[in-house]
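Before anything else, here's the structure in question.
Missing here is one protein chain; the remaining ones are kept as they sit in the complex.
Just so it is clear, A and B label the chains in written order, and each chain counts residues from 1 on its own.
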Amino acid sequence: MEHNPNPFDFVPFSNDGPYLKTRAEFDGMGEMYSGYLELRIKALTPVHIVGYQKESGTERNSYIYRQDGMACIPASTIRGCLRSFIETISNGWVSQVNEKYEKDYAIRHIGFSTFNQYENKHRSGKSIKESAIYQKYDPSGKSGANIDLASYLFGFIKQDETTSNNSSDSPSGKSKLFFEDAYINQNAVDELNEECWAPDISKDAFMGGAKPNASSWWYMQPKEVWKRDINGRFIAEFVGEKFWGRKFYYHQSPNKCMSYYHPENYKWPYIKNSFCKVRLETLRPLSSTETFRIYFDCIPKDLLVFFILCLLPGQNIRHKIGYGKPYGFGSIEFEILRAKMRRKSIHAIPSQLVDMTAQVLTWGGLAWNENQIKRDFKNTFEIIHWESLNKLSKILGIGNFESMLHTYPAFPKGYLFGLPLIYEEEIIKGNLSTKVVEIFNSFGYQLPQKHSIIRMPQKHPKDNPNRWELTTENKVLFRFEKENNRTLSVFSLTGNFATPIPFSKFEKLVGTKGKVSNKTPVSAEQAKKIAQDLFEFKKPIHFQVYQETSLGWDFIKNRQP
Amino acid sequence: MYNIAEYANGVYGILNARWKVICETPLVIRNGVRITQVKPDESKNRNVNNWFAWRERNEEKKLESEVTSLNFGYEVVNGKVRPYYKIPASSVRGSLRSWTINHLVHPDFLDVSMPAMTNEAAIKAELVGRALADPKSGYQVVASLFGQALNTEGEDNLSLAGRLAVTIKDLSGQVAKPFSFNGITDGSKEFNGPKNARQQVTVRNPLDRVTHASKEGALHQFMEFCKGETFSINLKIANPRPADLGFLSVLYREINAGMLRFGALSSIGRGRVKIEESSKCDLWLANYFDKSIFGSIHPNSERQSDILSELWEQYEIPLTSLTGYEQYLENELRGSHGA
Partner (left out) sequence: MNKILKGEGFQNRYRFSGTLTTESPLHIGTGSSSNDPKFFSQGEIKKFKDEKKDPPEVSLIIKDVNNKPIIPGSSLRGVMRHWLQDVLAGFGNQWSQIRNYEERTLTELDQEEQIQRVKDFSWVEFIFGTPFHEGKIDIWDAKCATATDKKNGNEKKFLGWDDNTLTYVETSVAIDPVKGTAIDKLLYKYEVVPPGVKFEVDIVGQNLSDLEIGLVLLALEGFNSHIYPIQIGSKGGNGYGRVKYESGKIYGLSNTEVKDWLTGMLNKGDKSNDGGYYMLPELSEDKKSSLIKEAKSAITGGLQSSR
């Protein structure tokens, strides 16, 4: 059975650490320009920024963010989108991260910290978990006078610096970029309707939500395999240490996505929590915001060129913004309508701003022509971390995005798909109609000619009484479970995202390589091999292996900036 | 040249600019006070029926969160105290000063503008002395207009009051204005705070770069004056010179171009304003003063009545003719004085 690529992916951190310079070195990257750009944001898929949300039953209405009654994409959102883009392709610091993921019995049995070591206390003693990101990427100012490019452009305050230290070797400085809100005319707003929604699960965190864990290789690169004793039951645990990288979401069609997640199409399990439809009021695709401005103050020419390249990142790359990114919402592009600027003057009053629109658009047209950038803008070339840009282009590449479908791997063990409740009778009778056989086929599963269906005994009062097993020749093939009085979920015995792998299974499938003791370090290659060996049993073990075997990966991997 | 002994011969005139200002973007000016947002219940509803209380948050109450307030003061009207929002002149003056330092002072002398810590007074005085002595430092403009406080004593005391005084008026009176929160106008049914300005509450929720989850503890809310709110700025420059008119001219065009902003959060585009064309600029000059240094200026046909009329004459300077004076300021910066 083939699977869709996960909706997000990571741009790895460089082993060499971030690209840092002193403020004075950045200052020296060309003549200083000040002025503003007038832009519009054009929606490529519906764009939603959460304003207020009203819940009723299992549905939620989410209105677009408004300021004084006017719909808008707030400046802080635009700023955040560009800052994370810039941090990535200039190989800069990681400026916004949660610091600690505490050990918590219920959700996270290995605690860790983003930039620091973390001490885990076990029954058997203590162990130190190394930081999840190289400390070199921590912006908290251990780099002396050096800062990354994003901090130079977006501002940086070094903690505990004496305020009167204003000499040029101080890394602190205010933002050189000023983003204004992008208002949206009511004509460009698609009101709430049944065709525009994002899935959520009611009364719980967002599905596929961000719960990074060190005991999987999903958010973290492989470090070790543990043989873990859970009350006498041994499982194989895949322990990671360093985050894969900076997260970005793929472009895709929200329509395909909505269809996939719609409960009536029975592809996604709404098992413990029922489906919640979040209707979205959006900026309509192919329409644009009102004109808004981005001001800049004293940015050296080569860095201004870099910033323009980030705004207009070529034919392939497009930005994503706002809510519902995992479901295809928020794909946008910036359009520069006007640029007015001036050069910094000394011993003279600042001159009037002059129109330089044509010039700016020419700079934008260089994306991402390595040779020309190298020839004309040496510093710009040096700043672009081409490897990161390449990786990012695979995630934010827009080409043919409407044919792509990215979905989260199902969470519960072995979930395959769902059947409408009307088939309950057939299951109870143990006699499946050709219609059901066809549904199995449509999801890529064959039902054996000879099979029998037996209701599973209810061992605990909490057990679902409506569970059946489909067996052939004494072998269990599928399991049915009636959920929420709405669906019959169909399970296989293979694992899914949250399925623990019994250690015996691990040893059997991984073979000699599986001879691991309590905590065995694994190399990147070994980890991949292990994930491949276990793939038929459980797919989402290793993030990269999962992605690289997904539908359409060939297409993704060939994307270029 | 700008002179340190600014008032030795009294005050011979005032340059009086009255700007009507309209906010092109929201404007945020704070005073460090936080008020409270109250959520009606624990539901997943976001921002629905929340209301704002003009008091400190009760930390024990889970449904209450902090909102950073706008700057306010109190006034007594007919024996009753009432709060009102205000744009402190110190904030506007500070923005003008910052702009002046960053654009007119030579980069070599930027350190001069830093407030001196008590233990650095002597170093600071030395720097100031050097900057004032160098005709090309551009610092004379800052010192003369914005003044300078130095903790030095004795004959070489360089402290002086600036010639520029700023007053802010209006925010359009004590008429209750709508209160906007996430598109719900008047989402503050019980708001007992100032109402003399259109205000809105803005939420920021930074995302973690690795997980795209909300960054813990980073969610915050603050109040702002809405786009379109108006107020007026009155700038008075004592003992004006032609270069001061040039200075006003540059401020005027820089403010209107958005290169000079007011208040906090300029990084998210707050504080861009426009000076309306109906704004006025007058020169009041004592009868004995030789007005010819300003070129051809004419007394106003309609004089404002003031206790100083008859002693001083009022000359209107049309906004359009201000640019002609920029050259005088330019000469000051180049260290070449006179016309």
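Methods note: contacts are C-beta pairs under 8 Å (C-beta built on N, C-alpha and C of every residue); 3 or more make two chains touch, one makes a residue touch a chain.
Just so it is clear, the structure is predicted and the values come from calculations on it, not from any experiment.
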Given B:A121, B:A165, B:A213 or B:I293, the one touching the chain that is not displayed: B:A165
Interface residues of chain B (partner: the chain not displayed): 7-12, 14, 16, 31-35, 54-57, 66, 73-81, 83, 88-90, 93-94, 97-98, 101-102, 110, 113-115, 117, 146-147, 161-162, 164-168, 192, 234, 236, 238, 266, 284, 286-289, 304, 306-308, 310-312
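The rule is short, and it goes like this: only the chains that are shown with their structure count from here on.
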Distance from chain B to chain A - Cα centre to Cα centre, in angstrom: 42
Parts of chain B lying in touch with chain A, wherever the complex brings them together: 25-26, 43-48, 103-104, 106-107, 110-111, 114-117, 120, 136, 138, 180, 182-185, 198, 200, 202, 204, 206-213, 215-216, 218, 226-228, 246, 250, 253-254, 257-259, 261, 266-269, 272, 326, 329-330, 333-334
Contacting residues of chain A [partner chain B, same complex]: 8, 34-36, 50-55, 60, 62-69, 71, 74-76, 79-80, 84, 87, 94-99, 114, 132-133, 154-155, 162-164, 166-167, 174-175, 177-181, 203, 209-210, 212, 219, 243, 245-247, 249, 292-293, 295, 297, 325, 340, 346-350, 352-353
